[in-house]
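Take a look at the following structure, please.
Removed from the display is one protein chain of the complex; every other protein chain stays in position.
Right, chain A next:
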Amino acid sequence: MDTSAIIFYAIAAFTLVMGLMAVTSSKIFRSAIWLLLSMVGIAALYFWMQVEFIAAVQIIVYVGGIVVLIIFSIFLTQQAGTKMPGPSLKRIIASALAALFGLTFSFNLINHYGFSSAASQPFSLSVSDIGVQMLSTTEHGYILPFEVVSLLLLSAMVGCIVIALKPPKENVERTVAAPENITVNITEPEEENVNVNIREPLIITEV
């Protein structure tokens, strides 16, 4: 086993352990942090394969974006800090079966097709190549998808504003007029009932 293989197995073990912790942790916020570390492990695998751009995208989008989104949505719930009860036996069996199915499926695929070492011919996938290809206006260039992506992002932005934005309140400080006559009965032993008229508007300031 050479050095490269040792590094690969170390990264893979790290990713798997973090993924297991994410699944088994009973506190949902910790679960998200374990998931974040697992994503970092996958990014490390990309670095190990020397595809730096994919690794950078993995860190920027998944570690920096998706997991932050997940953490935000955890904070929207009431039970961010509480300890969750363990899953029921039925769920454990079902998820174990699903995981087993996935394992056999991918193992079968890998076994069937086999990744020969002939594919180890060095492929060039530098950021510069990606950039040139992306901006190329020739027949095999990707300039149209590149511009369409901006439209996609625009529609995503407009969509999330339309769905998630609450309509703003008209004015924060509003004047509440008191009803015509409010009779407050103050019962004190010596005096009679006192009528108090409130005419001045109350100002309720919402903080």
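In the analysis below, a residue touches a chain if its C-beta (ideal position, glycine included) is under 8 Å from a C-beta of that chain, and two chains touch if they have at least 3 such contacts; residues count from 1.
The rule is short, and it goes like this: contacts and distances are computed from a predicted model.
Participant: So which of "Sarcosine oxidase subunit beta", "Allophanate hydrolase", "NADH-quinone oxidoreductase subunit" or "tRNA threonylcarbamoyladenosine biosynthesis protein TsaB" is the UniProt name of the chain that got left out?
Facilitator: Cross-referencing UniProt, the chain left out corresponds to "NADH-quinone oxidoreductase subunit".
Participant: Among A:M49, A:L97, A:I110 or A:L135, single out the residue that touches the unshown chain.
Facilitator: Missing-chain contact among the listed residues: A:L135.
Participant: Which one, A:S26, A:S73 or A:S95, makes contact with the chain that was left out?
Facilitator: A:S73
Participant: Hey, which chain A residues sit against the chain that's not shown?
Facilitator: Residues in contact with the chain left out: 2-3, 6-7, 53, 56-57, 60-61, 64-66, 68-69, 72-73, 75-78, 80-82, 127-128, 130-132, 134-135, 137, 143, 146-147, 149-151, 153-154, 156-158, 160-161, 164-166, 168.
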